[in-house]
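Yeah, one chain of the complex is gone here, protein chain that is, but the others are all in their spots.
Let's turn to subunit A:
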Amino acid sequence: SMAASKSDPFPGPAPIPKERVQKFKRKDKAKKPRHQHFKLRDMMKRSDEASEMSQKQAARFDLLLPEDAGFLEGDEDEDTCTISQEDIAEAVDITSGAKYFNLKLSQFGPYRVDYSKTGRHLLLGGRRGHVACIDWQSKHLMCEINVMESVNDVKWLHSEAMYAVAQKKWLYIYDSNGIELHCIRKFNDVLRMQFLPYHFLLATASATSFLQYLDVSVGKEVAAFCTKTGRLDVMCQNPHNAIIHLGHPNGTVTLWSPNQKEALVKMLCHQGGVRSVTVDKTGMYMVTSGLDKKLKVYDIRAFKPLKSYFLPAGASCLSLSQRGLLSAATGDVVQVYRDVWSAPVTKPYMAHRVRGSVWGLHFCPFEDVLGVGHGDGFTSMLVPGAGEPNFDGLDANPYRSAKQRQEWEVKALLEKIQPELISLDPTELGYVDRATFEQRHRDRVQALGYDPLAKEKFVPKYKKKGRSSAGAVERRKKQVAHEDQRDEIRKTVEDKMKMEKEIKERAQKKAALSNQKSALDRFKK
């Protein structure tokens, strides 16, 4: 009948676009093990199949994401960088327009800025001691204090409950109500801080060239290194592998992990001093700016330079957004560039002039907003297309309730990663440890204190009734030594014969394949 003969016009499962599948792809299929390991082969096959299925499912789920990213497109003959913030604020809806605002705080010096991980809360720290934390979307002031000391840097800790302030002498931790919780005297002269959220580590760089790590969940200093490179005031973290990047006045950028006393990598980036460093969220690209007025883009996985741009005024602050927009600030001008690493960039995407000289830049996560701390206070500017439109509710949820925040905090503390696991390749735990035999032997010797494989010297048994004269003992020793020598020779000869046989076989196979006849064939054995 008609119904039975109808066939599916689109047979099989729906196709998934290639880029989406690529986005969710993890590493390639593992090598098949050798012949005899049936169970292992079966297990690997099943795990590969399950992994592929889950990657495809995740790629399919991408279709259901609710939000789209922002954009800004001008006319054909028009530069988007000439569009002013006021125009954008008028053109968009009221809520988005309210995200462009200025805080005039000219009394307390240039401001450092930090947004919390969810993007909801903003922390301002003025040079002359003014510290304030605000829920910037509802403009609700959470706390405002003056610490009566100069403030070098401010940083949110894992949630909006606590923040760290690097003051003139020591490191202080405050509650979101402004109550001083801790004064950590071990961390002195801190200039810059970075918080590693999944490790609960606060990394601090000091004026005395010390890089220190503080575990904020336990309250212990995990590691302290004397970098011996001078004043450390350029610092950033690689969100992909939790490595700290430090920039130095001799133009080098060094990479640090809490497990090694020396820098993991030292890269010479600029001819002058390095002014600012930033790394994107996938851990692929590093953007640095230096005193030589250059802006350089590096592939940090392969440590190769990709692009180099000349900025007429240089860039004192850099920040990368979640979607790859780069903001560079010099003096009182903030410029935003798009696609710095894929296509050659000739002009900025957006530009804005603020009232004072820029001291801190930070993109707000999950919002199209860039926070600029400057000498005259704080400006929040609109940058369409900067924020990630779809957040994950279980990771950083700007709309979480108090209960959800508590549950998230407990789970995050339970899966806190130990600092020993920080390395250049974050997936190192997933690889089979193929330590060579020599390496393993060396480890065993070190662990045991002696070499278990070393042959003990042969000590002949002392025989009574005069059978242990010097000559007899020597004879016995010689006999054992000769036997050992014979064993060795036999072994080497066997190995040699085997190898020769293999070479011959290979040559024969080759000859058989190539089938070339030569006049000398009849002399071959």
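Just so it is clear, a contact is a pair of C-beta atoms (placed from the backbone, for glycine too) under 8 Å apart; a residue touches a chain by one contact, two chains touch by 3 or more; residues count from 1.
The rule is short, and it goes like this: contacts and distances are computed from a predicted model.
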In UniProt, the chain not displayed here, chosen among "Histidine-containing phosphotransfer protein", "Bile acid-CoA:amino acid N-acyltransferase-like isoform X1", "DDB1- and CUL4-associated factor 13" or "Aldehyde dehydrogenase", goes by "DDB1- and CUL4-associated factor 13"
Checked against the full complex, the residue among A:7, A:36 or A:401 that touches the missing chain is A:401
Which of A:58, A:141 or A:226 touches the missing chain? It is A:58
Of A:88, A:157 or A:222, the residue that touches the missing chain is A:88
Cross-chain touch to the chain not pictured, restricted to A:8, A:28 or A:75, is A:75
On subunit A, the omitted chain is touched by residues 23-24, 26, 58, 61-62, 65-75, 78, 80, 83, 87-88, 91-93, 95-96, 99, 198, 239-242, 281-283, 366-368, 382, 384, 387-395, 397-399, 401, 403-404, 414-418, 421, 426-430
